[in-house]
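Omission of a single protein chain aside, the complex is shown with its protein chains in their original locations.
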Amino acid sequence: MDGLNAPYGGPAGPDDGRDDKFHEECGVIGLWNVPDAAAVTALGLHALQHRGQEATGIVSHDGARFHSHKGLGLVGDNFGDAKVIASLPGMRAVGHNRYATTGDTVLRNVQPLYADFEFGGFAVAHNGNLTNAHLLRRALVRRGCLFQSTTDSEVFVHLIAISLYSTVVDRLIDALKQVVGAYSLVALSNEQLLGVRDPLGVRPLILGRIGTGWVLASETCALDIVGAEFVRDVEPGEIVVIDDQGVHSIKPFSRAPSRFCVFEYIYFARPDSIVEGTPVYEARKAIGAELARESHIAADVIVPVPDSGVPAAMGYSDECGTPFELGIIRNHYVGRTFIEPTDHIRNLGVKLKHSANRAVLEGRRVVLVDDSIVRGTTSRKIVEMVRAAGAAEVHMRISSPPTTHSCFYGIDTPERGKLLAARHTVDEMSKLIGADSLAFISLDGLYRALGRAGRDAARPHYCDACFTGEYPIALPDMTDNATRQLSLLTER
Amino acid sequence: MDGLNAPYGGPAGPDDGRDDKFHEECGVIGLWNVPDAAAVTALGLHALQHRGQEATGIVSHDGARFHSHKGLGLVGDNFGDAKVIASLPGMRAVGHNRYATTGDTVLRNVQPLYADFEFGGFAVAHNGNLTNAHLLRRALVRRGCLFQSTTDSEVFVHLIAISLYSTVVDRLIDALKQVVGAYSLVALSNEQLLGVRDPLGVRPLILGRIGTGWVLASETCALDIVGAEFVRDVEPGEIVVIDDQGVHSIKPFSRAPSRFCVFEYIYFARPDSIVEGTPVYEARKAIGAELARESHIAADVIVPVPDSGVPAAMGYSDECGTPFELGIIRNHYVGRTFIEPTDHIRNLGVKLKHSANRAVLEGRRVVLVDDSIVRGTTSRKIVEMVRAAGAAEVHMRISSPPTTHSCFYGIDTPERGKLLAARHTVDEMSKLIGADSLAFISLDGLYRALGRAGRDAARPHYCDACFTGEYPIALPDMTDNATRQLSLLTER
Amino acid sequence: MDGLNAPYGGPAGPDDGRDDKFHEECGVIGLWNVPDAAAVTALGLHALQHRGQEATGIVSHDGARFHSHKGLGLVGDNFGDAKVIASLPGMRAVGHNRYATTGDTVLRNVQPLYADFEFGGFAVAHNGNLTNAHLLRRALVRRGCLFQSTTDSEVFVHLIAISLYSTVVDRLIDALKQVVGAYSLVALSNEQLLGVRDPLGVRPLILGRIGTGWVLASETCALDIVGAEFVRDVEPGEIVVIDDQGVHSIKPFSRAPSRFCVFEYIYFARPDSIVEGTPVYEARKAIGAELARESHIAADVIVPVPDSGVPAAMGYSDECGTPFELGIIRNHYVGRTFIEPTDHIRNLGVKLKHSANRAVLEGRRVVLVDDSIVRGTTSRKIVEMVRAAGAAEVHMRISSPPTTHSCFYGIDTPERGKLLAARHTVDEMSKLIGADSLAFISLDGLYRALGRAGRDAARPHYCDACFTGEYPIALPDMTDNATRQLSLLTER
Partner (left out) sequence: MDGLNAPYGGPAGPDDGRDDKFHEECGVIGLWNVPDAAAVTALGLHALQHRGQEATGIVSHDGARFHSHKGLGLVGDNFGDAKVIASLPGMRAVGHNRYATTGDTVLRNVQPLYADFEFGGFAVAHNGNLTNAHLLRRALVRRGCLFQSTTDSEVFVHLIAISLYSTVVDRLIDALKQVVGAYSLVALSNEQLLGVRDPLGVRPLILGRIGTGWVLASETCALDIVGAEFVRDVEPGEIVVIDDQGVHSIKPFSRAPSRFCVFEYIYFARPDSIVEGTPVYEARKAIGAELARESHIAADVIVPVPDSGVPAAMGYSDECGTPFELGIIRNHYVGRTFIEPTDHIRNLGVKLKHSANRAVLEGRRVVLVDDSIVRGTTSRKIVEMVRAAGAAEVHMRISSPPTTHSCFYGIDTPERGKLLAARHTVDEMSKLIGADSLAFISLDGLYRALGRAGRDAARPHYCDACFTGEYPIALPDMTDNATRQLSLLTER
């Protein structure tokens, strides 16, 4: 659910105040036949907060009418108030968390999107990104369709609205046949809760049960928080239709081998989620162990870059026997913004999120374990901070292969030219971040840690385009030379 | 620009906290080639504040992009901040003030409406009401059009979007030929400022000049505040197209005798505006004088119900020779809401807006002059207050004929059953409001005061449907029995 | 209740965005044994809103505890919410409206002031200004008293706290004997409602009855709004003590002839109030009539500068026979702030509050009637606007004598050097404001209009220091050369 303004590569500059990570762009959830559905949805969105923190929304349905509330910011900030929840009655709901680039974060782009069709209301929440959204949008606008947002997700809504089929499901299939890209959708019509995963199953979507009701969600952690029971993953290319008769499955696409996003294991998913049958925490420890096997170097302490590097560092430490220590402390009180520094303040080299634990670092040879290097800005600061605290040596070990390519399937990544690994060798990168040595896990090592024999180049099990540039889903907008102007409107 | 939810008769109940008046539903303004167009627009909207206080919006165009800001509340509250104005760059702008019933006042309904068409952006502000909006909307939704708002005005936007003509003006004409109703529009495309008045010219729209630029506005008072010069009224059925080549006029409709809204003279327009060539202040004094000729009774003082009754009371007093006194003081500090009273407070009979000036009233025979009686609730309280202050007699004189019918042309009126004059004789009304006598100006008297010989029943000069029930524009939605549900969505 | 920062002459500069008037600095109200006392207090404060619009506060007492809420802005904005009123339980309350210069308007200065004394709580609201507040404050600080605010009114609180007497009333008398200045106070202790007027009775205070309870208020209009009954004026130098036994009167000062503020008649009080036995509306009409007798000139229309000039203009017109017309329309929708204009906007000469009614003015010889000229800035703009609307001649008539001196008794006035009349003759002033002629009522004429034989120079009936410079109460701080720094703290 990328903002369409920057379809192939994100707009964020080097000083945008974000951490230097790829970012999952969305989390989705849908409920059917669950008391206080909006409250349960809010709790599920809270558990999925790591998949998007910029905006959040819930649309509920009370059997007759839809009710919507959306806002910028965290779930707790928008749905912590009992009055807001009370304004969202009904036993059915869909919800969405959004990660978005600043320019796009205006309220009209916050999901779930809602539309009044001829046959009733329709609310949809989308995780992923369409790769022919521009082409479709241009054609739809030419036909007289008026777009409310600048998101690719709105294309679904118009395609459904103009479909000549009569049922919601047939119109949805009609729309899905026209779009190209990665998508996990949950949608609510007057009569059904719908869940859809794209033919390759790039983004996750799971089905759970709560009491006599049903839940669709991006990850199992959204089930755990409300005591729901995991039923199964929605399959790639499957449409799940939930109504009072139960759950029905439709598979309108020809079968294709799935290509689940491998980065969900490395960084995006929550460590306590179980993704496609594999616990994420165990996967990360196994990746750390493989990393140690491939590239360990003599050291005194293994130090994770918190919080995401912790399980890999534990696996690394277990494998190599060098002690694991919390050499970097993370301050969790950081708000969204802080002081726009004067030059004097800037020169202080303030780190709001991390501080060095000198007692652990001073005089030691340190192996830092992190999950990825994107632009390298944070890595450079971390290495500098660890050295300033007295470390004798600083070696960086990364639990993913070098990220050399942008993602066009729903992850916010810098454009390729800003990816450090796209422009530099590992040795150059090591120098740029100021480390004594740098190593990444190998691509085959990553597959091995996930229980494969290695990467099968002919038929890779995962989508690993960010490491390989092999994009399993076509990129039609890429070759479209028309201007990308989506809206002439700037809102305040 | 009625909220479509209650197309024929307003939803407001007797205790809705509003004053007991008909309410003009909108004011519009548009500028072309004016420096700081948004600031000038805001000033014009401020001068037009009496035409709508619930919400306000401005869309500017800087030659390349459109910029929008809308908000609930007064112009000064939304556009008083220099930062807001700075976010609306450009020398072209359209603005809108909205009067709306509570339920409708959600941000998605605030105008100007904006759409990205295939050929560029388009912002439109509408004063009036379409009488076939439901029928058109249903057909458009069936075709796959997605409505963003529940206003009738959005119908214009979709009709333009789907038109098969190629230029903006041709598409606009195509749309106008399909709508029925009263409308004064100002619209801004990438290349023109457009002004439109419906074939009968029910609602006002004037053209002015400011420096080398142009202004379209609902009333001349919006010109005065910024020192602009009045050029002429836009004619009924005329489209005015303003671009860098100047002003062009198009008249796509067959000629019809105009039917300007007579209530603009009685109450809606500002007293310092000049409407269709007649100063409103003079018109009101003339109406008051005619009222005195028709129905004066022996009294000691003529007291206006402030503020709207003042000029008529002055004309009345001049005509009959009985002194004019400020027997009722209006408190202008009242905010929109005040204490929700306990029973004790309610029993105090608090009047937040009016207080009696005992020195003028005590022991006197009082003629109260007001402009209209709608439900009668305020009149009853005013009479009671004047008696409590010691008046010996209280006679009510009204500077309009009895309002027996609802308006469907852009004025917020109660449904017919709630209009006091629709259910009661003048004598009954007098008793209900507690007056010693009550009289209204006659319909012919009203026409005489406005310089006509009387009402020409065959071809009345004005729209006077609220007094006569003769609706000069067809009411297609009226005979449409389909449900009126416009949107299944409730927003918070 | 002047902010002490600028004790002798107000700090407001010529471009401070306020109207060019003297401003009453406060309204006070107190209730005893009245159900929903806070709600009734809020209504009374609403009726007294003209006496102060910058901030407002209420302290209630429920028999055991005090409850306080204060805020910047209007009464309706702060006390319109039922939840706020519910947080102020009890049948006793005091309230305050504050007019204040911008710099002073921080929350710590908003009244009623509250203090926990050894013997219980104490809340006090003050209208007036102490003329030895600096001297007293300095002495108190030297003793170790910590001031919370920068208002002169806090001096009362500390003097009461440190008094060696034991009862509240004795401590209050002890304090009153030490202060010099003008003051009307209402105060609430654990056991009494107290009302005090300074020995000369410069500021008003009246006593009323509501049910079985009592009201003290600045003006009778605060009684009318809640249906309370006027009992009497509190006398100059009187302390009124109200408890469950009834009303007791104490007169601790030696008798002196009263000197009520004459400007309350001219401008401050509400026209429907009855002040010291005289209806304000009638007084203003009488002043206008006297003004006409003294200085009428041949003209076509008498036009008030709204709203305050209206009654005087009516009296003027009645006396001279020239018709009264609303040649200037006031826009009551103006918010507190509006656009900070660009140069282009500034050059438009925008008038947000007033507009000319061209129909009345064009080609006419106009007499404008206003109540005062302070700096002359508004008068100049008004004259200019009236001329621009086509007036043939513009004559200005003022219903007060020239204001040549600052007020130190609780009215916000510019420092003397900024008073137009302090630096210029009437002829010069006429030229400066651009009028064809200018006249003020004479001092004797003013007294005559108020029913006196003229001003008795030996023993003037009113405080008229702003016209004469004869200050009836000493000004000790005036001759104190110490620096005026009250607090080193700037709050945000």
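In order of appearance the chains are A, B and C, and numbering begins at 1 in each one.
In the analysis below, contacts are C-beta pairs under 8 Å (C-beta built on N, C-alpha and C of every residue); 3 or more make two chains touch, one makes a residue touch a chain.
Since the model is a prediction, treat every value here as computed from it, not as a measurement.
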Using the whole complex, pick out the displayed chains that touch the missing one. A, C
Of the candidates A:Val169, A:Ile225, A:Val247 or A:Ala392, the residue in contact with the absent chain is A:Ile225
Out of C:Pro35, C:Gly73, C:Gly121 or C:Pro323, which touches the unshown chain? C:Gly121
Using the document's definition of touch, tell me which of A:Ala42, A:Ile206 or A:Leu368 contacts the absent chain. A:Ala42
Could you tell which one of A:Ala64, A:Ala298 or A:Ile345 touches the chain left off the display? A:Ile345
In the full complex, which residues of subunit A touch the absent chain? 35-36, 39-40, 42-43, 46-47, 49-50, 53, 74-77, 79-82, 85, 221, 224-227, 270-272, 274, 279, 281-282, 307, 310-311, 314, 318, 323-326, 329, 331-342, 344-345, 348-352, 355-360
Since one chain has been left out of the picture, which residues of subunit C touch it in the full complex? 59, 64-69, 84, 87-88, 114-118, 120-121, 141-148, 157-158, 161-163, 190, 486-492
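Convention: only the chains that are shown with their structure count from here on.
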With a step meaning a move to a chain it touches, how many steps does the shortest path from subunit A to subunit C take? 2
Top chain pair, ranked by how many C-beta pairs fall in contact: B-C
Is the contact between subunit A and subunit B built from the same residue numbers on each copy (over half shared) or from different ones (under half shared)? same
By mean C-alpha coordinates, which chain is most distant from subunit A? C
Gap in Å, rounded to a whole number, between the CA centres of subunit B and subunit A: 50
Which residues of subunit B are in contact with two or more other chains? none
